[in-house]
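In what follows, a single structure is set out as structure tokens and then discussed.
Note that one protein chain is taken out, while the other chains of the complex remain in position.
Right after this comes chain A.
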């Protein structure tokens, strides 16, 4: 399992009702259903991903995230998860509002644009970074809203949201002391656990 998914798996409470946005082939939901007895739905638009979910018995709904989550009631779930999709949305900020309307807590992962390799790529080569987490060229990338670890923290602060946990994913693991101390510089993948502001 991908490093960020392994960490999320660890964070999810038993029996939670989950919404997994951009659930891919359903690997995470399938594992969570078997290991933790969670229920819920994945949303996806990729045809192969949808078929793979159906084959696994994961509930998957073909739905474009840019259309919002209006078909889910307030507090319909306990937890909304979105891995590696925030940067591809038209309005990541509005999606964050939607996620915390549907559930009290959400987990979000995205590629950290301030990762030192990306900085070096842009700084020394003078080209838009291309890497394992950002494999596309600038003209055909679906990642239209790249951001940094710090950017996301600021957005949460501006919205008055509570960051209950944050971590970084690096290559195969969860990182070491450098990534914990300077996540914005050394974290390749940003992982946040966010709750609604205190009432």
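Operating definition for what follows: a contact is a pair of C-beta atoms (placed from the backbone, for glycine too) under 8 Å apart; a residue touches a chain by one contact, two chains touch by 3 or more; residues count from 1.
By our rule, contacts and distances are computed from a predicted model.
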Chain not present in the shown complex, as UniProt names it (candidates "ABC-2 transporter permease", "2Fe-2S iron-sulfur cluster binding domain-containing protein", "Homoserine O-succinyltransferase" or "Phenylalanine--tRNA ligase beta subunit"): "Homoserine O-succinyltransferase"
Residue of A:37, A:57 or A:104 touching the missing chain in the full complex: A:57
Chain A residues that touch the omitted chain in the full complex: 41, 47, 50-63, 71-73, 76
